[in-house]
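Here you go, one structure.
One protein chain is absent from this view; the other protein chains keep their places.
Showing subunit A:
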Amino acid sequence: MSASTGETTAISAGDELPAFDVRPDPVQLFCYSAITWNPHRIHYDAPYARDVEGYDDVLVHGPLMGSWLMRLCEAWARPWGRVTSMTYRTTTSVHPGTPLTVGGVVTRGGDAPEAEIWVALPDGTRATQGSVSAVRTGGADAAGHTDVTDDRPDGGQQR
């Protein structure tokens, strides 16, 4: 990567963020409930979610949608700088098993770039959308990082 050899990578409007696909399943929801100590039934008790709350199934946590966006933004900015702020909002309920794409596009290039970000359903509907601001810091942070996310043969498809 050019950033790790000290070259300057220009960030331009229209550039895509390093998108990835996820398909949340009950195991991932369990782990997210556990690490965030979230005992809310709606994320693991399917009969409760259906019969009491009226949903088709348990719900993917709203904060998990935000966590994916933060994973996206950190992977985007790390080679040349850091994320300074993010805004996001989830407007559509998501059930486990739904294939999701986490992505974004740069809306302002330069040394203090901005991007639009989203978690999209298969039909393109954005279940979560928002924006991110970052700042170039000279790329020093990139040198020691070894991220193998993009090296998997399936192109990053995972939970």
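Note that a contact is a pair of C-beta atoms (placed from the backbone, for glycine too) under 8 Å apart; a residue touches a chain by one contact, two chains touch by 3 or more; residues count from 1.
Here is the rule we go by: contacts and distances are computed from a predicted model.
S.K.: The complex lacks one chain in this depiction; which UniProt name from "Biotin transporter", "Polyketide cyclase/dehydrase/lipid transport protein", "Succinate dehydrogenase hydrophobic membrane anchor subunit" or "N-terminal half of MaoC dehydratase" does that chain carry?
M.R.: Matching the unshown chain against "Biotin transporter", "Polyketide cyclase/dehydrase/lipid transport protein", "Succinate dehydrogenase hydrophobic membrane anchor subunit" or "N-terminal half of MaoC dehydratase" yields "N-terminal half of MaoC dehydratase".
S.K.: Given that one chain is not shown, which residue among A:P63, A:P99 or A:G138 touches it?
M.R.: A:P63
S.K.: Which positions on subunit A touch the chain that was left off?
M.R.: Within subunit A, the residues touching the omitted chain are 20, 22, 28, 31-32, 34-42, 45, 48, 52-53, 62-63, 66-68, 70-71, 73-74, 78, 82-90, 130, 140-141, 143-149, 158-159.
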